[in-house]
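Every protein chain of the complex appears in place save one, which is left out.
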């Protein structure tokens, strides 16, 4: 399973803060993103950042590992 | 009378913190400076700033007015 | 003594943070701080309250890394970062950054670096609660 988390402005558009997505061998961050963007198009309009296991990831071609925690995030506005 | 004040590192070299100097018509800051520098050459080695009545003065050719408070100061080291 | 990097609901005391910062060295000649506060207006709209949400575990680890980066980059003697996650009203404290160095220039530069980087790197989102409704804040591009 991939544990997907959403926060703040993204949750407002997905309606849920956490999802479990079936892990598939060969799954990349990009594949997961596209799958979720199809399901939640309005949320992904404002997604501009992603993290895997709490680390910023810029290269979406990285393969995911089973049981990873993946977050798709809107631009930060803290501070 | 011109009231001359010295502070900190300058007092250490003049031996006194305040002097009264006879006012003379036509006296400029430069004339006063030269008179004092002759009397306290070691002190004036470190004098690099002057103030008249608590205002920075850069142009030493200004005429002094009787009863002014004049200060010859070493570079500041506060803060 | 409280941790140098924290996410917390409650307010903080600057005197306490500075005292803690100073304990790390007797050679600290300059301490620069930045305090971010809630304003009652934003882009012309009246704001009643601001609420914050964080991806807590990642936010804390990014803040810790940011502190270490600043210490190394500016040769600081110590640094602290505190961010509140809660709902605040005008005048309330939100974020506190402190940088201590032997001299003033690196302390001031590091303080600016940390608040600028915090806004880029740390997963925290702000929602403005106004009389006309709530809105998540989009930072300027």
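Things worth noting here:
Each chain gets a letter, A, B and C, in the order it is written, and its residues are counted from 1.
Please note the rule applied: a residue touches a chain if its C-beta (ideal position, glycine included) is under 8 Å from a C-beta of that chain, and two chains touch if they have at least 3 such contacts.
Keep in mind the model is a prediction, meaning the values are calculated, not measured.
Although it is left out of the displayed model, the omitted chain contacts the following shown chains in the full complex: B, C. The residue from C:32, C:59, C:76 or C:137 that touches the chain not shown here is C:32. Residues of chain B in contact with the chain left out of this view: 5, 7-9, 12, 46, 49, 51, 54-56, 71, 73-79. For chain C, the residues in touch with the chain missing from this view are 13-15, 18, 22, 26-41, 90-91, 102, 104, 107-108, 111-112, 115.
The definition used in the following text is that only the chains that are shown with their structure count from here on.
Per-chain CA centroids place chain A at a distance of 26 Å from chain C. One finds 48 Å separating the Cα centroids of chain B and chain C. Not a single residue position of chain B touches two or more of the other chains.
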